[in-house]
Every structure is written in C-alpha cells, then in structure tokens.
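Every protein chain except one is present and positioned as in the full complex.
Now for chain A:
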Amino acid sequence: MHSFGYRANALLTFSVTALAFICAIASFSDKFSNQNPSAEIQILNINRLKKQSYGNDEVSLTLDISADLQSLFTWNTKQVFAFVAAEYESPMNSLNQVSLWDVIIPDKEHAKFRIQTSNKYRFIDQGHNLRGKEFNLTLHWHVMPKTGKMLADKIVMPGYSLPDAYK
C-alpha cells in the first residue's frame, strides 16, 4: 500500500483530475464575461466586376473596416480570429458566404483597429449573378480560449450592393 508504485499512481491520478477540473472551471468562467463588440464597414471602391473565362463572376473591392473587439478578451483568451464575409442569395444557392478578409488578433491591444484594404480572398460567385446584387457584410469572430470551449458570434451589416454592369 505504501510502495513507490502506488504512490506514483495516486499522485498522477490526482494531478490529472485536478488539472482537468481547473481547465473546466477556466472555460466556465468565460460565461460571465460581458461582451459588447462593435464594428463598421464601408466599401471605399468597387475596383472590378468581371466575368471570368469559366463563366463565374468575380468582384474586387476595397473596404474600410473599423472594429472594437476589446470586450471579447478574457483571461482565458488565447486569440480572436475575426473575418469579414460577404453573404448573399442567388437563384441556385439559398446562401453564399465568401470570406473577403481575416485577421488573427493576439491580444486586447490589437483588438481595436481600423484598416483599409482590398479583399484578401477572391470574391467569386458560382455563376454570373453578381450584377446589381445586394449583399450583407458580416463581421464574424471566433474566440479561441487557452483551454476549453470556443465561442463564435457575428455582426451583420446589410445594405451593400454591386454595380448593375460589368466594369
């Protein structure tokens, strides 16, 4: 009952259980944080709206994105992954979500920002439905914790539209 083996086993079991318990509590504490992020996106310019040689429409645009995601950071937050997606309907698809730009925010200081950028990823439709299309720009964020459950949410900003003709 008092050999080295038994003691080592008891110690190991206890420390693993205690660690698991601490991780669960750390994750649970995230429920009590008060979160009120804000964001605003403006389209500065639609650079190109063209039809590719395969027949799909492609858009290139420049965005002005400003956001304050500081309230999402808790002591259990490792990073926040934020991205802007264009969301719209088309005759063939009930929902299209195309990510235009993303960023990894490592800490609270970097969480309040304003950036002007052209789209990082190509905005390509499945088809040629983009002329005159109305779409939402949604800022999504995924909070990745140091340990435990991941949280995700978004702000939907409707009311953007593309020109009626190719340019």
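Operating definition for what follows: a residue touches a chain if its C-beta (ideal position, glycine included) is under 8 Å from a C-beta of that chain, and two chains touch if they have at least 3 such contacts; residues count from 1.
Convention: contacts and distances are computed from a predicted model.
Per the UniProt record, the absent chain's protein name among "signal peptidase I", "Bardet-Biedl syndrome 10", "Copper transport protein" or "Cytochrome c oxidase subunit 6B-like protein new16" is "signal peptidase I". Of the candidate positions A:99, A:117 or A:136, contact with the unshown chain belongs to A:99.
Residues 5, 23, 27, 78-79, 81, 83, 85, 91-99, 102, 104, 106, 121, 126, 140, 142, 144-150, 152, 154 of chain A touch the missing chain (whole complex, contact as defined above).
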